[in-house]
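One structure follows; several queries about it will come next.
Of the protein chains in this complex, all but one are displayed in their positions.
And then chain A:
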Amino acid sequence: MDMDTADMTDTVNLREELEAVGIEEILTQLDRELIGLVPVKTRIREIASLLLIERIRKRLNLTSEVPTLHMSFTGNPGTGKTTVALRIASILHRLGFVRRGQVVSVTRDELVGQYIGHTAPKTKEVLKKAMGGVLFIDEAYYLHRPDNERDYGQEAIEILLQVMESQREDLVVILAGYGDRMDKFFASNPGFRSRIAHHIDFPDYSEPELLAIAELILRDMNYKFSADAREAFIRYITLRKTQPLFSNARSIRNALDRMRLRQANRLVADLDRVLTADDIMSLEASDVLASRVFLKDKPTAGSA
C-alpha cells in the first residue's frame, strides 16, 4: 500500500537528480583526462547510472539493500588502474554510497604482518582507516602465496573477506593487478570472486593513444614536441612497445622525464646562447633520438 502511494505521488526528474549529485562533471572529466580506455569508461558510466537509479529507488522506499560495490581492476602496468580508482571514489562519494570518499591505497606490506599475531591488527588498522571510503589494494595477488602454506597473507584475506561482507555500507574494496595473476588469485580464493560485483578489465593503449597521452603530459608540464621530435617519438613508441617491461603510460611518463633531462643538458651545454621561452619549452628530435631504444635498434638495422 505504502509503496503504491509513493509511486503515484513522487515523480522523478532524472536530469535534476543527475545535476544535483554532480557526477556528470566527474564523468566528463574522466573522458577528457583519460585517453582511450573506452570499455572502462563505458563500464563506469553504467555503474554510475545504476547507482543513481539505486539512490532514487532508495528514496522511494523501493529498496533497502546496499548494493555490492567491491570491484576488481585487471590490466597491464600503467593502464590507469589507480587513477580510475580515485575517480570511482569521488563518484561513489557524490552519490552517497561512501560517506567520506577518501582512498586508502595499500599493498601487501601494509596488510600482512611479519610474525604470528601481527597480521590481524595490521589489517584491521588499514580497514579502519579506509572506513567510509575506498580501500585500494594494489597487486592484490601477492596476498596469497600458494608456495608457502604458513604465509600470513591468508589471515589478511580472511579478515578482508569478513569485513567486505559484513560492512558493505562502510567500505568499498577495489582489488587491482595484472590480469593473468589476478585470475589465478581468484581461482584459489573463490570467496573473493563472488564478493566482487564489478570486474573491469583495462586494455593496453594503442600507439596513437600513447602519443596523445605523451602530449597531454607534456602540455600539463608546459613542454611541447617540435615537429621532428614528434615524428621521432612516434618511432620511439613503436620500438619501445616491442621491448620487454613495457608498462604503457608509465613508460611514456618515464621516457618524457628522461627527455626533459637531455633537453636541459643540451641547453646548459651552450651557455652563451640566448634562449627564448619557446626554446625552453620544446623538446627536439635529438632529445628523443638519444634514447637507448634507438641505440639497440641500430646494430639490428645494420645487420639486416
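Simple rule for what comes next: a contact is a pair of C-beta atoms (placed from the backbone, for glycine too) under 8 Å apart; a residue touches a chain by one contact, two chains touch by 3 or more; residues count from 1.
Here is the rule we use: contacts and distances are computed from a predicted model.
Engineer: For the chain that is missing from this picture, which UniProt protein name fits: "ABC transporter ATP-binding protein", "Glutamyl-tRNA(Gln) amidotransferase subunit A", "Ribulose bisphosphate carboxylase small subunit" or "Putative spermidine/putrescine transport system permease protein"?
Structural biologist: The record for the missing subunit names the protein "Ribulose bisphosphate carboxylase small subunit".
Engineer: Return the single residue from A:59, A:128, A:219 or A:292 that touches the missing chain.
Structural biologist: Residue touching the absent chain, from the options given: A:128.
Engineer: Among A:17, A:110, A:151 or A:170, which one is in touch with the chain left out?
Structural biologist: Of all options in A:17, A:110, A:151 or A:170, contact with the hidden chain holds for A:170.
Engineer: Pick out the residues on chain A that sit against the missing chain.
Structural biologist: Its contact residues with the unshown chain are 99-100, 102, 121, 124-125, 127-129, 131-133, 163, 167, 170-171.
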